[in-house]
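Please find one structure pasted underneath; my questions will follow.
The other protein chains are all here in position, but one chain of the complex has been omitted.
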Amino acid sequence: MTPAAYTATEGGALLVVAIVLPVIGMLAIFALGLRRAERIAYLVLPGGLLVALAIAADVARSGAAVTYVLGGWQPPLGIALRADGLSVTLMVLTAVVLCAVGLVARGSFSTPTDKAEARSPMVFWTLILGLWCALNTVFLGQDLFNLFVALELLTFSAVPLVCLDGRRETLQAALRYLLFALIGSVLYLMGAALLYGAYGTLDLAGLRLLARNDLATSVALGLMIAGLMAKAALFPLHLWLPPAHAGAPAAASAVLSALVVKAPFFIILRLWFDVAPQPANAMAAQMLAWLGIASILFCSVMALRQARLKLMIAYSTVAQLGYLFLMFPLAMASDAPTAWESVGWTGGVLQLVSHALAKASMFLAAGLIAEALGHDRIENLDGAMSVVPISVAAFGLAGLSLMGLPPSGGFVAKLMLLTAATETANWWIAAAILMGGILAASYVFRVLNRAMAAPSSNFACKASIPLYRELTVLGLAICAVVLGFVPLQPFAFLGIGRVGLP
Amino acid sequence: MTEWNFLLVATLALPLAMVVACLHDAFYARILSWLPLAPVPGLLAALFERGDSIVIAPAPLRLTLALDDVGAMLLGGASLLWAAAGLYASVSMRGKPGSGRFAIWWLLTLTGSLGVFIVADMTSFYLVFSLASLSAFGLVAFEDTARSRRASQVYMALALVGEALILFGFVMLVSATPGGNPLIRDAVAMLSGSPLESPAVLLLILGFGLKMGLVPLHVWMPLAHPVAPIPASAVLSGIIVKAGVIGLIRFLPLEVPSPDWGMALMVLGLLTAFYGVIVGITQEHPKTVLAYSTVSQMGVVAAVLGAGFSTGAPGTATLAAFYALHHLLVKGALFLGVGIVGATGSRNLARVVIPMALLAFSLAGLPFTSGALAKFATKPLFGDGLAAFMATLSAAGSAFLMAHFLGRLRLLANENAGAVPQTSLVFAWALVAAASLVLPWALFPEITSYALSETVSLKALWAASWPIAIGLLMALFIQRIHSIIPRIPEGDVIVLLERLQPLAARCGIALERTDLVLRRWPVASILLLTLAMAFGATLQFAR
Amino acid sequence: MSLLPDFALVLFLLMAAVWTVAARDRRDSVIGFIVVGLLLSLAWIRLNSVDVALTEAAVGGGATGLLLLRACARLGPIETEGAHPQLPLRILTGVLCAVVAAALATIVLFPIEPAPTLAPAAAAHMSELGLGNPVTVVLLAYRAIDTLLEKVVLVLALIGVWALTPDLLWGGAPGSLRAQQSSGPLTFLAQVLPPVGIVIGVYLIWNGADRPGGTFQGGTVLAAMWLLVMMADLREPPEIRLHKLRQLVVFGPVVFLVAGFAGFWIANGFLSYPPDFAKPIIVLVEAALALSIAVILGMLVAGPAARAPR
Partner (left out) sequence: MISSTALYGLCAAGLVAIGLYGLVLHPTPLRKVIAFNLLGSGTFIFFGVAARRGAAAGLLADPVPQAMVITGIVVAFAATAVAVALLLRLAESGGSTLDPGAPDPQDDRPS
């Protein structure tokens, strides 16, 4: 009963660097209390991007997962890190989004020149780096307890970002977020405890070989998946997300909406396809998809009814997360030899990536618009086009991807999901995908319509926005659109390292 | 590969390049004057290029352009109308606020609407179709009035529904074929016999029918077409609706007889043809009357396609396209003419109204006009029975509606009795009007087996004339009872739907309340526990 | 062995837990919670997990209890107890919690036999490292990355707490920890206990390599002594902008990181130790971590800055 061993691959040490580099940056900012916290961040951000790209290149070149066994101790006793095609894609995505956010945040989180250290820049930059470490660990970790620690890291970095401005509403939102995320964590940990009691290992590959269909496994998976859904804010567990993501500073919201909620989803994906006894339970997959459908429809309508731009985008995040949960029945019912060679799985992953890019761009654009106009009431957005045209254009392009109109990553993703739904005769899912697109278009156009209207007579521009910030936001949106030119079929890269897990 | 096929690429590339060039302020300031040139490559392509296909991006993207006879016919007509309307716009829109924005929407719509005639693969088709559909929003919404805001909202909502229907239909089409992005004809060839054939055909008919304005999905058209500036109305009503026609032509397996679907499409088309007339007759504004006429005429085109589809008659596509071309040019000329009338004083009115009458009755099949040719050519598809009779009767309806249009048109004349329109406006109008009279005569021998002389035989003349006579009689009669016919508001059915708005608002509020309840701490955490247990139970007990 | 003491312990534990949740007054609830913490330590000893028992007593009961008591005092005039929810909701929640508990109980009552375990694997490599306490080996060798990341969690939590400082007070010191009425005995204890406590703390850390004890326990005892001194008003909490404080906080994680990276040169990779030097390295890392933990724990209890920097 010895699970197959992990063999460390060449270049595996880079995985350690990917996790530790942000930590070093964070500790440096904390300890040195330099005049400008962002200077250290600007050293770490491009460095981390390079590391992620190097790992991606390594995976692409070797066509196999990059693995590192920490301290040389084999799992399940020790802990292994492993970058397969999917995780490395998400690592690069994270690095790109964080670098863009870093650039845009320069305007809002620079240390004032007359102070040695100021609260919000110091907190913002340390937490962003902490968050990065957490995300990379989530993507690379192969041990359920290691993933628990990563999730906690993520929560502790994300929560204070929500209440950075210290207003009462944001404090309330942060506390709600923290407590609900903690319930999620405890349920996850409870599941992990049950799994350890049943199998004596928390290593993903080991569990994959051992998993049985018994009560302990079922209850453990139920607790873990529900706990993770709470952290991912899937409807109807979205209570904390709208106020938290709307209350955070735009740069932080971008990271929270684009990346943070994806981490628990990623672990659900791992649990479902790598741990749950195969063949996975079709009815449970349908349950996940139904929650996804409810998420899409309900929260899209809610987005349509919001008066504030950032709240609208936050509700849109919950709706777009719903699409991710559609992939479970779609990937399973497909006649592709493995789940990750199915159109549904690829479509889901592409939705994850394109939503991250589009949503980051959208939140940042909303932030710049709010900075320029001094408010974010959708009704009074007129004149935005004349002050921050590039941001409005970025919002529009990102919106294109959210709506699923061509050419955009969102379009290809939704098309793939729709194709998979058609092929597997999941008509409700197909209808929800189409309906969600129409609703998304409605809420995006509602904003664009106002933003492009001629300014009213008493219009005043509150602040001028430097061009580089606007262009960065546009760049992210363009990335989301360019994803629309990927071919409409499963990509081999996403499957690297998934066939024949160790 | 011929030396001309760069023209196909240029058809799409030139207008897009113009949009990009607008980033340059100096060009942006002068963009209006460049509008007439944007469709020129399309026009040249229609004249010189035939039969080849160009793959712009290799597999697996496989973006492919190709031009066949049907596409060339519509591409040529559409390019011509775009050019003339562009000329008109370059004069009439000058100096208006927001004209630059208008030009950009114009160019994007132009790219999309010409693109649908020349792309050969599914993805590109969806891309250009959406481009045309969604950019036209900018044209509809241009005049920032309450009326245009309502119209543009309805337009957008239905355009998106149409997009969704078509996308779903495409997915069903593609799911029958291997590989990422098949050519349209390959996908359609695989459709027959696939288990998804029926739903796919239904979705495609609904989606493209919406774009053509088939009842009851026509509601956006009488709202959207009249609110746009004159040249935009001309291209919306003349060209954009043809995206639906080319969609049906390209995506229905017309050569495979399909009695049920063909019959359904034909009935829907005829119903639309009469419905457009009946509602149109109650309208006040000439542009709205024209919009309802477009609804009616597109009904006829759908009926033609349906009739051909039901028997699998060869050449249906070409004939339907021929009819569509006729309508494209005539309707374009009529809309531009509305603008000319508005700029003409009562003293010179006759010089405008007489050609307008000729154009108007061309829609009803007036002998020696393109309408007569189009009706003559498509008639055999309907056979001899009831369908043929109804098709003929629809011509009477058109005459009736057009008589009403001409009656309303006079009221638009410029208050200044001596006013004359600008020469370039008149030139643009005259160009399209002349093309509508000449072009179909040139094409007729190529696309049918009839000799031109047959169309002017006594029998044919009689067959074309009597419906017009009936239509005129009805018009006379209706004028007597004019005061007692009810006024149906523009957009007819949508008005009823709008009554539901308070209900929708109530639903929205109820949803918000639900959200508040769900987002309360005890409720959400109870739901979390319930989900965890339900999930565990499902994993354990449902196998 | 008789199960009677276990039954009694579990019964008391559950009763204390019910009391904690059901108590009307939140101070009672906190005291109930501290009692639960103490009983839990006993339970951990009964489960043969002495290291966990020590940690639970020090961190779970002690530090958390202190934190909660302080919160109670601070909340005094502001927060009032809320009305209890309506009966149907209570019944529904109760039923649901019972279902969860029933599912968990079923799993515990019918466990897999033989019990899966990593104990043999853990024991097999212990001699390589020359350490006697298996838990320390797991924490600092086999699963060192988790421990490292958990230190990062602590630093992040500290940043999170400090983030709640109002902008004007940034860099200043947390509010005084002084007990409401300064009492003679407390001052006396604060003068007498720290030397003893520091000795105990150091012993726990040193001892942790071979016998129960270790970084957290030692660090917590050190933190407790520091807090005691602050509570007796012998020392004010330090200003959060102080470089020395910051450096103490990151000292442990940095030493850990350095030791981890050193593994690339002196052993075979990140966080691996050469067999001959494993024990000294681990003890060094533990000592550094304990120091940082003491500072972080103390500062976490002290809370965000409440006075402007001088």
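Note that the chains are named A, B and C in the order they appear, and that numbering of residues resets to 1 at the start of each chain.
By definition in this document, a contact is a pair of C-beta atoms (placed from the backbone, for glycine too) under 8 Å apart; a residue touches a chain by one contact, two chains touch by 3 or more.
Everything numeric here is computed off the predicted structure, so don't read it as measured data.
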Using the whole complex, pick out the displayed chains that touch the missing one.
-> A, B, C
Return the single residue from B:411, B:476, B:500 or B:516 that touches the missing chain.
-> B:516
For the chain that's not shown, point to the residue among C:55, C:207 or C:292 touching it.
-> C:55
Quick one: say which of A:72, A:107 or A:166 touches the chain that got left out.
-> A:166
Out of C:122, C:242, C:262 or C:284, the sole contact with the unshown chain comes from C:122
If you put the missing chain back, which residues of subunit A would it touch?
-> 77, 145, 148-149, 152, 155-156, 159-160, 163, 166-169, 171-176, 178-179, 182-183, 185-186, 189-190, 193-194, 196-197, 200, 243
Residue numbers in subunit B that touch the chain omitted from display = 516, 519-522, 525-526, 529
Please identify, in ascending order, the residues of subunit C that touch the omitted chain?
-> 1, 3, 6-7, 10, 13-14, 17-18, 20-21, 26, 29-30, 33, 36-37, 40, 43-44, 46-49, 51-52, 55-56, 59-60, 63-64, 67-68, 70-72, 74-75, 78-86, 89-90, 93-94, 96-98, 100-102, 104-105, 107-109, 111, 115-120, 122-124, 134-135, 137-139, 142-143, 146-147, 150, 153-154, 156-157, 160-161, 164, 214, 216, 297, 300-301, 303-304
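By our rule, only the chains that are shown with their structure count from here on.
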Chain occupying the middle, per Cα centroid = A
What whole-number Å value describes the gap between the mean CA coordinates of subunit A and subunit C?
-> 31
Two or more other chains in contact with one residue: find those residues in subunit A.
-> 215, 219
Find every residue in subunit B that makes contact with two or more other chains and list them.
-> 529, 532-533, 536
Once bound in the complex, which stretches of subunit C touch subunit A?
-> 103-104, 106-107, 110-112, 115-118, 121-122, 125, 141-146, 149-150, 152-153, 155-157, 159-160, 162-167, 170-171, 241, 243, 246-247, 249-250, 253-254, 257, 260, 263-264, 267-273
Across the complex, what residues on subunit C touch subunit B?
-> 85, 89, 92-93, 96-97, 99-100, 103
Any idea which subunit B residues touch subunit C in the complex?
-> 522, 526, 529-530, 532-533, 536
